[in-house]
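Shown here: the complex without one of its protein chains, the others still in place.
Showing chain A:
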Amino acid sequence: MPSEQELQISPIVQESLVHNSRTLYNLQSLTASLFGVSAGILGLESYSGFVFYVALSLVTAVLFYALRVAPTSLASGKPPLDTSRYFRGAYDFWAGGLMNGFAGFVLTWTLFYGLVTA
């Protein structure tokens, strides 16, 4: 997290921050529901379902980095896996999906588990 002095030297555009966070949040909610559907179809139960979710949300973050962040971020001289061109916290980018989409995941997971097995 940048300090006050760094923010004074290189200011941040709030609109871009909101836009990028919203884009990422929309993707995470959508994909979490999708992962719930596939977990329900696969008939996963208890821990294996949660492991499935954690693994796939990490895959989502990596894919989003590779397709959306990396082309311009690497070209501007940032090191690999550095998201500071578009996002403020690295933790929010890589692990934020675990929190944001969890409710949607459980919802569709139970729904499709019930649809398929009942």
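Following the convention adopted for this analysis, a contact is a pair of C-beta atoms (placed from the backbone, for glycine too) under 8 Å apart; a residue touches a chain by one contact, two chains touch by 3 or more; residues count from 1.
Heads up, the rule we're going with is that contacts and distances are computed from a predicted model.
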Listed names "Ubiquinone biosynthesis protein", "Membrane magnesium transporter-domain-containing protein", "CAAX geranylgeranyltransferase alpha subunit" or "MIP18 family-like domain-containing protein", with the criterion being the UniProt name of the chain not displayed: "Membrane magnesium transporter-domain-containing protein"
Touch criterion as defined above, residue of A:F35, A:W94 or A:W109 at the omitted chain: A:F35
Residue ranges of chain A at the interface with the undisplayed chain: 8-13, 15-17, 19-20, 23, 26-27, 30-31, 34-35, 37-38, 41-43, 56, 59-60, 63-64, 67-69, 76, 84-88, 112, 115-117
